[in-house]
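Taking it in order: structure first as structure tokens, then the write-up.
Only a single protein chain was left out; the remaining protein chains are all shown in position.
As written, the chain order gives the labels A and B, with residue 1 at the start of each chain.
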Amino acid sequence: MKRTVPLLITATVGFVLIISRFIPATVGWGEVASVWFDILAAIAFILGGSNLLKLQLKKISDRTAGWGYAVVTLAAFLVTLTVGLLKIGSPPAPDQEFFGETFAHLELADFPETQVASVDGTIPEKADGAELPLSVRRQIREQNGRVLFRGWMLRSQMRDLLDFEDTLRWQCTVERLFEQAQPPEELAPNVSYYADHDALGYKGFMSDEDRDRLLELGRENAAWQHAVDEIYETSRRTTRMPVEQLPANFQIAASLEPVLEYDAEHKELVLRGPMSVAQRNDLARQFPAAKPIGGEDRAAFLRELESLGEPLNEEQRAAFDRAIESVWTPEQLVLALNGAGAAKEEDKTACEMLEEMQAGVRNIDPQKTVGEDVQLNPRQEELVEQFARDAEFTPDELIEQMREAGTFNDAQAAELRRFLNQGSTVGEQNRTLDRELLKHGPLTPAQRDFLLQDIRSQLAWRATVAELFFAAHLVKYKWSGEYRAEGSPFWWMYEYLFKPLTATMFALLAFYVASAAFRAFRAKNVEAILLLGTAFIILLGRTFAGVWLTAWIPDELAGLRIENLTTYIMQIFTTAGNRAIMIGIALGIASTSLKVLLGVDRSYLGSREG
Amino acid sequence: MYHFFTTLDRRWIFLLMALAVAVPILAQAQFPEIPTQLAQDTFDEIERLEEGDRVLMAFDFDPASEGELGPMATAFVRHAAEKKLKMYFLALWPVGPQMIDEAINKVIRADFPQLVYGEDYVNLGFKPGQEGVIKVIITDFRGLYTTDDRGTNVDLIPMMRGVANVQAMDLIVNVSAGYPGTKEWVQYAVTPYPDKVRMVAGVTGVQAPLFYPYIPEQLPGMLGAIKGAAEYEALVVEKYDLQLGREPDPKYLDGRRRMGPQLVAHLLMVCLIFAGNVVFFMQRSREARS
Partner (left out) sequence: MLVLLPFLAATAAAQEDDDEPLFPLSPPESIRAADHPWDDGTQIDVYIKLSLDDVPEGDPKPVTHYVIRRSGEYGGKYVDVGLAVPEKRDYHAGELKFVVEKLERGEPYFVRVAAVGSDGEESAYVETTEPVRATREWFSGANFWMGLITLLIGASVVGFILLARRGIPLRIRKIAGLEAVDEAVGRATEMGRPCLFVPGVQDINDIQTVAGLTILSRVARTAAEYDARIEVPTSRSLVMTTAREAVQSAYLAAGRPDAYHEDNIYYVTDEQFGYVAYLSGHMVREKPAACFYMGSFFAESLILAETGHSIGAIQVAGTAQPAQLPFFVAACDYTLIGEEFFAASAYLSGDPDQLGSLKGQDVGKVIVAVLLLAGCALVTLASPALIGGSLSEWFEFAGEYLRDTVLRAGT
């Protein structure tokens, strides 16, 4: 019995895997078998670990020779296991953390009835019996010719549903359902419900009005009220962060205005509630973008730089101009703004296409053109040019003047900001300048300080913002971090113990190959001589030595050059030999496997012996 | 002298080998690389893809073989990033994720910061089960990969939309140091779906001869050991740096740098085999005389 059961399992799984290749309906069985193997493989780790523990402990308790090493092995094993499993020193994964968002546990069943969306329609039945996507299955159902959705639908959930069936009617139903299954308008930008996590989420600092609005959604629902109150509490934490020095022209961006203030008395930034990534970027962005300044501005900058030390030499001056010119050009900005102003091709919604289809349109174009083409006029282009050359000209002023000079839409304004944010700041630009100038000549310490002062304060400010960002954040999943996160103890062991040790063992091969070659590679007979010759060709051909040695061979006889001979030998002789061995081995594997599956050969279990 | 060689302590050979490797490293000896057809084929295979095409980057190696395979992994990732391909990283070796992290940090984070995780590249991490994993994901990705390496649900990852299985990939790039590796990918992914799955591989020197039978049908391109990496690097650097008038970053020429010690070590091997045979023939003639 002890032998028969495993053999039966082996045979069943083996044959399932074979037939799943030929019978399409059984492909799933093959996958199940493979997944089961995975589970078993995991159990093997436990088996191995316990055996290791047992043996090492035995060595220690018996005080056998070298028991001290057993202690080291054991300690290393346990330490690695502990720091790895507990993820000691690993920060939570940033993309698992919803920065700027606060959560409270809320079961799907407790989601307020007032927020259950419904539209006319039916959920299609699939011919192959496929069920609705896992991401929405719990939330969607059909009742009396209406499709109901509990919870607020996320965009990703809508996409999963759209993919479920390829008909415009269904896709239009999904689109309508998506529109329905959204939070009330005033709350929409801030609240979300994650059915996957059974969690209600709120972005930012919750105002009293928002709390009341939320509570209103589920008056009689205790769980709901509790969740809202919990978020209200936690989202209103105040974080204070001391600031050495505020950046010049410090401004609080619109996104942060309601929640952030500067306490001049204590020299502290005071933030209410958590901070989102966008808010963090807004706050960090206090430094003007670099521009390809020209004319008097450039000359003044150069004068100031030179006044702090030696005048720049010829090459440095050239590098200075080059570096300033290379930030961006007014033409690039004009191009980007015209691009942003151009009419966009957008996908039509399924409902729009369904309407067309019902109206009898034969060839539905899935795309439509949105908006009008807005291109910059000559006056506006001139303004861009001025903006580029003038250090004092701010983006806000530019936008204002562009609007006065002609049409300039919001997309273009956004593109202008994106364009500038994406490029380097003045500080970063000056750092590049410092590096470039040093390549071509000396700079005095005063000159370098002058060039680097902006970047220093920029970096210091960024560090402060990052500190505030993390201090204001409540960790959602403490263990979501990587066990091998950089700087963690596990990473340290991997990087400084494991990696060099294994690489060393592998490198030993070079030494052993050399000594084996010296000892065993002898021209004992004709075959051995052929083998030797081949070895020489391959050894040389795999390096530049081969190319170098036979480069003199004329092109007509290029085939005789060592590197070409190497390829020839590898492709023809080695391949032929390998194929023969591989075919033999493959047949050996097939027949041995068959014996194992049929239970003919059980000697590996020892049962045929005797 | 004869006596010294017949009873040569192998530690002398070890010392010579150490010198043959160390001296070129310290002297930073570098030699030019002329790409062979195989490296060119590998390069072309990636080159023919278009922006937004999907590439499965299967990194099946470990720190031990990093010395041999690291440079080609770097070059593959860089090439894919330059081509703006969508990269799906995964590993069948337990320490594969570290190799993936290294490539991501070295190439994508450093030189292609505009690429967004989840949209342009995703790290699906390690799965145990060797070829079993390939067998499952070739027909059903979500059968094994429900989350990526960081635990994000794959359905929430934009670039996983429409990827039902490995057949949805436009190319598999496998960097392999043994089992499971190139052989398994060829056997379980490429061979059953010859029209849907294409693959190129970078393998260790020892394995390379074994895969020649798969070329070009199942394996249109293959890089063997550091030599292959150096040749491929030369092609990538030529197209994406030199032709654009840029000075290549030294990290993209790691393969070439590592070919220096290889050259000297190979020459040492040739000398050792030669010396061994001289001793052998002397021994034989002495025996014949006595």
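Rule of thumb we're sticking to: a residue touches a chain if its C-beta (ideal position, glycine included) is under 8 Å from a C-beta of that chain, and two chains touch if they have at least 3 such contacts.
Because the structure is predicted, anything quoted here is derived from the model rather than measured.
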item	value
Touching the absent chain when the full complex is considered, from A:Leu55, A:Val277 or A:Ala414	A:Leu55
Candidate in contact with the missing chain, chosen from A:Ile23, A:Ile39 or A:Ala414	A:Ile23
Identified contact with the non-displayed chain, of B:Gly70, B:Gly143, B:Pro209 or B:Gly255	B:Pro209
Hidden partner chain, residues of chain A it touches	18, 21-25, 27, 37, 40-41, 44-45, 47-48, 51-52, 55, 58, 66, 126-128, 130, 165-169, 350, 353, 357, 362-364, 366, 501-502, 505-506, 508-509, 512-513, 515-516, 520-521, 578, 581-585, 587-596, 598, 600-601, 603-610
Residue numbers in chain B that touch the chain omitted from display	10, 62, 64-65, 94, 130, 164, 167, 177-179, 191-196, 204, 206-207, 209-210
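Going forward, only the chains that are shown with their structure count from here on.
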item	value
Between chain B and chain A, distance of the C-alpha-averaged centres to the nearest whole Å	23
Chain B-touching residues of chain A, taken from the complex the two chains share	21, 27, 30-31, 34-35, 37-38, 41-42, 93, 95-96, 133-135, 156, 159-160, 163, 196, 480, 482, 484, 494, 498-499, 502-503, 505-507, 510-511, 513-515, 517-519, 521-524, 532, 535-536, 539-540, 542-545, 547, 563, 567, 570-571, 574-575, 578-579, 582
Sites on chain B touched by chain A in the complex	8, 10, 13-14, 16-18, 21, 31-34, 36-38, 62-67, 95, 97-98, 101, 117-118, 127-129, 132-133, 135-136, 139-140, 143-144, 149-153, 155-156, 161-162, 192, 205, 208-210, 212-213, 215, 225, 227, 259, 262-263, 265-270, 272-273, 275-277, 280-281
